Every structure is written in structure tokens, then in C-alpha cells.
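Shown here: the complex without one of its protein chains, the others still in place.
Labels for the chains are A, B and C, by order of writing; each one numbers its residues from 1.
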Amino acid sequence: MTNEEIKELLRIFNESGVGELELQRGKDRLRVRKAGEGVSPAAFAGPPPAPVTIPSALAAPAAAAEPEPAKPAESARADVKSPIVGTFYDAPSPGAAPFVKVGDKVEVGQVLCIIESMKLMNEIEAEVAGMIAAKLVENGQPVEYGQALFAVQPR
Amino acid sequence: MTNEEIKELLRIFNESGVGELELQRGKDRLRVRKAGEGVSPAAFAGPPPAPVTIPSALAAPAAAAEPEPAKPAESARADVKSPIVGTFYDAPSPGAAPFVKVGDKVEVGQVLCIIESMKLMNEIEAEVAGMIAAKLVENGQPVEYGQALFAVQPR
Amino acid sequence: MFQKILIANRGEIALRVICACKDLGIRTVAVYSEADRNSLHTRFADEAICIGPAKSARSYLDIPSVISAAEISNADAVHPGYGFLSENADFAEVCETSGLTFIGPSPQVIRLMGLKQMARAAMDEAGVPILPGSKGILKSAEEAEELAAQIGYPVMLKAAAGGGGRGMRVVRDAGSLASLLAQAQAEAAAAFSCGDVYMEKLVENPRHIEFQVLGDQHGNVEVLGERECSIQRRHQKLIEEAPSTAVTPELRERVSRNLRAAFKAVGYTSAGTVEFLMDAAGNLHFIEVNARIQVEHPVTEMVTGVDLVVAQIRIAMGEKLEDILPRTPRLCGHAIECRINAEHPETFAPSPGRITGFNLPGGSGIRVDTAAYQDGVIPRYYDSLVAKLIAYGSDRTQAIARMRRALDMFVVEGIYTSIPLHRRILEHPDFVAGKLDTGFLARTGLALEKK
Partner (left out) sequence: MFQKILIANRGEIALRVICACKDLGIRTVAVYSEADRNSLHTRFADEAICIGPAKSARSYLDIPSVISAAEISNADAVHPGYGFLSENADFAEVCETSGLTFIGPSPQVIRLMGLKQMARAAMDEAGVPILPGSKGILKSAEEAEELAAQIGYPVMLKAAAGGGGRGMRVVRDAGSLASLLAQAQAEAAAAFSCGDVYMEKLVENPRHIEFQVLGDQHGNVEVLGERECSIQRRHQKLIEEAPSTAVTPELRERVSRNLRAAFKAVGYTSAGTVEFLMDAAGNLHFIEVNARIQVEHPVTEMVTGVDLVVAQIRIAMGEKLEDILPRTPRLCGHAIECRINAEHPETFAPSPGRITGFNLPGGSGIRVDTAAYQDGVIPRYYDSLVAKLIAYGSDRTQAIARMRRALDMFVVEGIYTSIPLHRRILEHPDFVAGKLDTGFLARTGLALEKK
């Protein structure tokens, strides 16, 4: 690893939003950590947990305090997220067959589910073509903005 | 890794904004951490400064919050520290010649100064033999516990 | 009795409402934008629902998202805090039609108070002293010129739907009236989708004095004394106190009597604030009603012992004022509030960012209302209020001494704050003497905008 390569890697790292990076290239090995990471990453992070007073609980990784945390690179799956707050329905009407089920192939624009908000039924469409890898919300369950509804394995 | 390479890497590290870096190149291994990283250095360190509200001031390295901070390895000089709170006198009586001056050779047990505390005159003796490298307190000045009085270059 | 209240706000006021709900044993639902995922109102509410991205227009100001959040969480009531949807009559109406109690005045009253010249007329009728000015909207430059000549220059043009200084113009002579009127109308139209403008006599460097009102659903109205908010920078309040050094018991009693009549007449419920200007002769002139809880409400709480947010909630549940207020309401002691903002103390440039060092002052007579914490972020999307620092004392002298002490012990690192400016103000002889007016900052040079 040359210094130039390291410099470039640090730049990539800094822009990435991740907290820690470990890299092995042949015999060379690089490990970097963000300033402040690992010690007190957003001490109060996460949605309303009971106040934590137990030291061990502090080790839990926490979300960054700024919006739009970087997506983990581990997966190529695309999440379909709810664009509104409301109630999730997987079928056009009670008792009807669901719009999609796990394993189904979907096309761009295909309706995946309905989110009811203020008595309005909002159809949620696929934005990528692929296969439904997982259904993440139960029928009738309330969902918040940005909540993942389905995981799609893109084609 | 040559010292020059390390110097260059430290510069890159400092400019990068990351908190910690670990690098292995063949058999060489380098690990650096920002001042204060990992322990999160006593945000309120140091004796009564004016409350700091200016971001840049935060970069100042801070003393550890626990007592007995490690001495910097850079110097072999030994500080003679005041074992008590009181007033420093460099001579046995007003107008008399000082016990020691910079450049003097001193032996273990030789009186270096007096600290007056509650009307009592306490003689402070050298604990190492060597040369007085610096006198750090003015005659008549108050000193606190642990304050450095002289720097001695040990023999 | 409400089981669950949704708080349609963020920051310190959301936390303030959570405190009131906890004190009453009512469960809470926080709503938050993606920028507030790690904020304390999100943490300390019993439930929290993400309602949209950082931009307020798509989260805290988005009525369908807020209502949906109340629906999926089965809340029975909504507390709007201040700002955002708090004075939005449409929102209050949608709440009602969605079966949610809006904790505030009725949509009709909010609408009335939002139309400044209508509110003026309502107060005028009940004998509340109002500023000389137009009866309603200015219809033409000619009408405006005639009226201004009659009132006497300087005059002030104000947007009927206004707020925040937009659509406002000071007119010092007849020559500039027509063009300034056109400017004000254009600005008002752009800002509020309504170009209506009215005229008032300009009071130069007045004191800003406001009265706290509470009304219940049974026709009872009480006035809980006044607050002085004369320390302002460009119409932004910096320091507020209660009581005012310029209001005598007689004046307080007379205005309170008028206000009780006026607020009963309009059927006002919940908390409201009536803003006045005081001229150099000590006369009060009504300017507007803020139909919501105010940022500076804690100074009134300190001197009356009344929890105003708890009172709002209990009023919304149908309780009577006589059961909510102490038997013999009285003012006791003196309270001062400093708004600690995330802004440079000299340039006033906003200073959002991460707080890297934080120490809250405490001890006797100190109250802090804040949602900030060390390692937390003041997002750039919302207002710059970091904390409200409130000092109480048995008299103004003690309150000032305690405030100075608390400012000395308030540490915020990582961002700039207005703390140094507050220190300078609290040391100024005019402030100490209670010689306040809205020209204080400009006159004293304490807020010189260097650079």
C-alpha cells in the first residue's frame, strides 16, 4: 500500500459514513476508525429504549446522529421503504390474495402493497425489478416513514 | 517503515480527520490514535480556564482525568516538585544568597529552597544528584502541591 | 382523561410537553424527522414515529403525516407546541374531524387571531387599548396616505397574515408610502399567499410587554400577569422576564380586566399571549394575540407556580380553571429567561453542529429547559434554540445574580452560542436598572454585528 493509496482510502472512508474500516491487501493491512467512534457514538442513539445504566450496554453500535446513514455494503438487496406514515395492507381488500409474496418476480411500477393514511389508500410500487426476498411487515401493521416493507433482490 | 515515512503518514493521518489508524506493511506495524481518542479526554480539563465556546479550542490536547499522568518521555530532566502548599523562598533569609542557582551542581540531600507553610519554614532537598537546569518559580511566589520548582539534569 | 397525547413538535418544547404528560400520568407519542432520530424527545416519549425527512415541510409541517401518526398510535389528543402547526387553524380542524382533541384554542379562534386586523377589532371592542391604525385592510395607496396623515408619521405597515418581520415596513414620510406599501404587499403575498396589509402607528423603541391568558371550556378566563420581552434582536426575543419593571399593580389589574372581557367575548380556550407595545409614557398598545404556548412561558410559571402546559392539557380535558389554578393566584418573586441559541454571539451566524462538551448549570433557583446533550447534534434544519436558562429569585436582584452565576457555569463546546452575549447583557447597568426597550441592543452596542 503506498501512501497515495492510503490517502485515497482515508478519503473514501471519511465520505462513507462508516465508523471503522479494516482492509488486508496481500501482506499489508490497514485499520481505521472515525474520531469519536467506539467510545461514545451518540450516547443517546436509537428510538426510545429504557434509560441505559449498565456499562455493557454501551458497546451497542449506534446510528449516526445526522440523517441518511450510509447503507451497509454487505447486501445488494434493495429495501422498499414506506414513503408515508400509515397502516400496511398486503392485499387490495380484506380476504383478497396479496399483491405479492416472497419469491415473486416484480417489475418496475408493479403494486406491492397499500399504505392507508387518513382513510386514503396509497399504492406502493416497485422501483426496481427483481425478486421479493422478504416481506418485512405484517398485514394491518402500522408503519412509519422510511420503514422497510419488502426486501427485493434486484435482477 | 522509515521515520520519514512515518512522519508522512502522521501528516496524512492528521489531515484526514479519522480518529485511529492501524497499518501493517510487511513486518512493520504502525498504530496511531488522535490525542484524546478512545478515552475522550476530560472535556473540562485544566485548571479554571474561561468557559470555552470556540470550536477550534477543542482541539487542544487535554490532560488525563486520573492522577499521575505519564511523564513525557522526551526529557531525562527530573523536576523537583513542591511536596506542600506554601510560599517559595530561594534563600535562607531575605537578602541572603540563594541556596542554588542555574548551573550549580547539587548532591542528594542538598537544600534547594524553602517552602513556608503556616509560618513554618520547610527545607526542600534534592532527591537526585545533578545540575540545576532551570529555576521554575520566582522568590516569594506561592506554590501548590506538586508544582515543579527546579529542573535538574541528573548526573 | 386522555390516555395518550401525540406531540407534533421537536426540541425542548416537545420535551416540555412530555414532562407535563408524565406529571399527569398520560402516555406520549413523539413524531420525528430523520434528522431527529437521536433527539431526546424521540428517546423520552413512550412511543416515537418517524414522519418524514429532515425538511419540516415534509415532516413536522406535513399535516397528513402527523395525523396518520396519531391514528396508528391511537392517540386521543395532539399538542402542537409552538411554531410548526401550532397556529394552523386547518390543522386544528383536521384534528377535530379525525377525532383527535387539538390542545389549543378552537380553529375559529385561531383563525380570528391569525388575521391581525380582526384580532385588533375584537380587542378594541372590549376596551383593550390598541394602537391607532387602519380599521381593516388597506385598500389603496390613497386611503393609506389619508390615514397616515391623520395618525401622524412614522407609521408601520404590517401583513395581515404576518409574522417574523415579513411584509413589514416602517414609513417615515408621505413620499415613500406608496412604494413601501407595494413592497409590503408583494412580500406578504409571497410569504403568506395573502397580500393584505394594514397600518399602525409606529412606536419607536417601545417596551415589548405581553400578558398570559388562560381560558377554559366553561367561559372562564384568567390573566396570569405579564412578561417583559424587550431584549430583542431584529424582533427575535433574547431575554424575557416576569414581572415587568414597568407595569404597576394598577396597570396590571386594569389590563387584565379588559383582557378577561375580550377573551370571554371571543370564546377563547387554552393558553394565549397578548402582545403589547409600551410607549415612553408607559401606555400599553395591543399588537397581537399568539394563540399557543409561548417559548418564554416558564418565567410566568416561576412567578405564579402554575404549570401552563399542564393547564393546557387539563383545559383540553374539560376541567375548570378554578380546579386548575391555585385558590389565590398571585405573583411571587422574579424570573428571567435567557434563550441560549446556536449562533455566533457577535455575527449571529447560525452555528449548527455536534455538541462536544456540555455542562448544564444547576443549583438553587435555576431551571433549564433543553433537549440538547453532549454528543448530540443541533440540526441545521430547524430553529437555533439550544436551551432556555431560567433563573428565579425572591426579587429581580437575586434573579440577576443567579442568572449570571448560571451563565458562568453553562458550558457548550463544539458550536457557538449566545451565552457570551447574555453575559454582557446581564452585566449592563441599564439592564440591571430595568431600563429596557427594544432598542436596547442597538443602543448599547452589545450586539454589534462585527464583520
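The rule is short, and it goes like this: a contact is a pair of C-beta atoms (placed from the backbone, for glycine too) under 8 Å apart; a residue touches a chain by one contact, two chains touch by 3 or more.
Bear in mind that the values here come from a model prediction, so they are computed numbers and not experimental data.
Novice: Among C:Gly114, C:Pro298, C:Pro379 or C:Gly414, which residue is in touch with the absent chain?
Specialist: Of the candidates C:Gly114, C:Pro298, C:Pro379 or C:Gly414, C:Pro298 is in touch with the missing chain.
Novice: Out of C:Gly99, C:Gly175, C:Pro326 or C:Pro429, which is the one that touches the chain we can't see?
Specialist: Of the candidates C:Gly99, C:Gly175, C:Pro326 or C:Pro429, C:Pro326 is in touch with the missing chain.
Novice: Which of C:Ile366, C:Leu385, C:Ile419 or C:Leu436 touches the chain that is not shown?
Specialist: Of the listed residues, the one touching the omitted chain is C:Ile366.
Novice: Could you tell me which of C:Ala189, C:Leu331, C:Ala401 or C:Ala442 touches the chain that is not displayed?
Specialist: Residue touching the absent chain, from the options given: C:Ala401.
Novice: For review purposes, identify every residue of chain C that touches the missing chain, sorted by number.
Specialist: 15-16, 19-20, 22-25, 40, 44, 298, 301, 305, 307, 326, 333, 357-360, 362-370, 373-375, 394, 398, 401-402, 404-405, 408-409
Novice: Quickly run down the residues of chain B that touch the omitted chain.
Specialist: 39-49, 63, 65-68, 84-87, 117-118, 120, 142-147
Definition applied: only the chains that are shown with their structure count from here on.
Novice: Roughly how many whole angstrom separate the Cα centroids of chain A and chain B?
Specialist: Centre separation, chain A to chain B: 50 Å.
Novice: Roughly how many whole angstrom separate the Cα centroids of chain A and chain C?
Specialist: Inter-chain centre distance comes to 39 Å.
Novice: Using mean C-alpha positions as chain centres, tell me how far chain B is from chain C in Å, no decimals.
Specialist: 53
Novice: Give me the residues of chain B that touch two or more other chains.
Specialist: none
Novice: What parts of chain C, by residue number, touch at least two of the other chains?
Specialist: As it turns out, chain C has residues touching two or more other chains at 374.
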